[in-house]
Structures are given as C-alpha cells and as structure tokens.
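With one protein chain removed, the remaining protein chains of the complex are shown where they sit.
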Amino acid sequence: MIPLSWYLVVAFMLIGLGAYGMVTKRNLIRIIIGAEIMANGVNIALVAFSIYTSVFTFTGQALVIIVISVTAAHTALAMALMLMYNARYSTVDLGERVAAEGSKSE
Amino acid sequence: MLMQGLEVLLEQAEFFVIAIVVLGLAYLALEHREITYAVFFFGFMAAAVAGFYILLEAPFLVGIQIAVYTGGISALIIFGVLLLPRAQDSSLEIFQTPRRRRLGLLLSAAVMLLSAVLAFFYPWSELSPVSPPELPQNIQGLAAWLWDSHGIYVEMIALIMLTALVGSVAILKRMKAEELRPLTAESHQEPAGRKDTAGSGSASQPETAGEEKEVGSE
Partner (left out) sequence: MRLFIDFNYVFVWALLAIALVAIMLAASWILRPHILQNSEKTSTYECGEEPIGPARISYPYSYFLYTILFVIVDVMGAFLWLLSVSQSRVSEAAVWQMLFFVLLITAGIGFALRMFPQTILSGQETLKLYREGKARRESQKTEAAK
C-alpha cells in the first residue's frame, strides 16, 4: 500500500506552493489561484488522514465536502473584491499600486 | 501473490503519475506567463486532484471535486480574467522584486519543514490503512453521516452560500455606485471597455445621498 507520508508530502507540497504563490506574485488573480491550490492541498491531507485511522469514519470525507463548498463561496467573494479593486484602481497589478503609493518601495 | 504484488506496484505507479501531474500543473498555474493559460492549468489540476480521491477511496469527492472546482471555481476565475483586459498582459510577471521572492521561498520552506516533520517523524506513518466500504455503502454512509448525525453542517453551508450571494450583490452595487460618482477633470487613459474604469480617476469622496437615491430608484 501507499504509506501515509507520501500523501502528506504531496499535500504539503501543494500547500507550500500555494503559500509561495500567494506571497510572491504581483497579479491578484495568481494570488487567488494560490489560495485555491492551498485549499486543494488541505483537502488531500484531510482525505488521506481519514483512511489511515484505526476505525473508519466518514468525518474526513464530509469535512472535505464542507471545505470545498466554503472554498467556492470564498473564491466568489475574492473575485468580486478583485473586480472592485480593478474598478477603483484600473489595474490588478499590486506592483503598480506599491509604486503609486511609494511607501513600501523596494 | 503475483497479482497482489502487481496491484501494489500499479497503485504506486498510479500515485506517482497523478502526483507529478498535479504538482506540475500547480507549478504551471502559478508560473506561466499568460494568465489565461494559468487559470486553465488550474482547472486541469483540480480535475487531476480528483485522481487522488479515487486512490483514497472517496467516490463522492471525485464527483464534487470535478463539478465544483473545475466546473465552478475554475470557470469563476476564467470569467474574472475575461472581465479584466489589463490582467491579460503578459508583462506583469517580468519584474519581480527579489525580497518578496526570498520571503516567499522562506515561508514555503518553513511550511515544508513542518510538514516533513509531521509526515515522517510522527507515529502516523506506522498505521496501516483501513479500507472504506464498497461503492454503494460508501455513499450511503456519507449521507448518513451528514444528515443523520451532523445535520448542522448542511445548514452552515446554506448560510455560507447565502452570505456569499448577499456579499457579492453588495459589492456589485457598490461598484455601480462608484461608477456614478462625478468624474473630476483628471484624465486617465481610455481603455477599450466602456464603463468599467469610470470611477478610478475620481478623488475619494464620501458617498452622497444622491447616489443612494439613484441606486435605489429602480
């Protein structure tokens, strides 16, 4: 069988990739995609844990259903906020905003 | 015995293939130059994660993952990319500040270090997997968990969906109110879109009662 640590490695690599994307990228859409990748990693970890227990319950799978639904609502609101940001500043590039503010120039 | 060995080998090969596909698509979704390609890679990645759920014996999750993630969330992001013509310029990712990159790498290295400790040095890895019930009983058991034992979570999901709908309507109404603000003489570049950047050149003013009247006068 496939040991649990393999599933956890893949799940946490996805979480790390999502975190890196959310911190590093300038495009707001990529930040939202990074959040989604992290959510997928979390789901994989949850379902993997639900298999490797002593007694099988459906807690892991049901929790993943709930997390997927909550992520859908979260992405909807995040995209709406991004559209509002674009309507206000006519860009989705965070670098342009930082340059315009001038406060945190790197 | 040979069939069992072959089955284990096949399962491991399948795990590696799906893992490489998922991680490769996730990397491409973040790093590809064109944003439209990136969101499509994200959609394919969400469908490939469903392959993991097949391995982990969760049949209903396969369906809901493909339906909600690839069919819903990925379409949401693609629609958002289509609404923003300026986001489709591929020059946004060329100039990345090195300090932010180092911070991002540090953060993900910390996350992966913690996860390596959790995955390998914790006594979880000694457990052997239990196999869930067969396909029909799996779905029956899942439905029984949700509606017979823990029915509150379904209502919580309904409330969260309601919140998302009300919130997005509020945000869209606010965007329309921003469009209707009187524009100052400061000129900005005229994009090809008709009326979506109308509110960006104005100075910040508090919302007057006139806009409220216009917004609510339908």
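Letters A and B mark the chains in the order given here, with residues in each chain numbered from 1 onward.
We adopt the following convention: a residue touches a chain if its C-beta (ideal position, glycine included) is under 8 Å from a C-beta of that chain, and two chains touch if they have at least 3 such contacts.
Not measured: the values here are computed from a predicted model.
Check A:Leu28, A:Ile44, A:Val64 or A:Met79 against the missing chain and you find that the one touching it is A:Met79. Subunit A residues in contact with the hidden partner, per the touch definition given at the top, are 65, 68-69, 72-73, 75-76, 79-80, 83, 87.
In the full complex, subunit B touches the omitted chain through residues 7, 10-11, 14, 54-55, 57, 59-60, 62-64, 67-68, 71-73, 75-76, 79-80, 82-85, 88, 131, 134-135, 139-140, 142-144, 146-148, 151, 154-155, 157-159, 161-162, 164-166, 168-169, 172-173, 175-176, 179-180, 182-183, 185, 187, 191-196, 198, 214-216, 218.
Heads up, the rule we're going with is that only the chains that are shown with their structure count from here on.
Rounded to whole angstrom units, the spacing between the C-alpha centres of subunit A and subunit B is 6. Taken in their complex, subunit A has these residues touching subunit B: 1-21, 23-30, 32-34, 36-37, 40, 43-44, 47-59, 61-62, 64-66, 68-77, 79-84, 86-93, 95, 106.
Interface of subunit B with subunit A (complex): residues 8, 11-12, 15, 19, 22-23, 26-27, 29-30, 35, 38-39, 42, 45-46, 49, 52-53, 55-58, 60-61, 64-65, 68-69, 72-73, 76-77, 79-81, 83-84, 86-87, 92-93, 95-97, 99-101, 103-105, 107-109, 111-112, 114-116, 118-120, 124-125, 127-133, 141-142, 144-146, 150, 153, 156-157, 160-161, 163-164, 167-168, 171-172, 174-175, 178-179, 188, 191, 196-197, 199-200.
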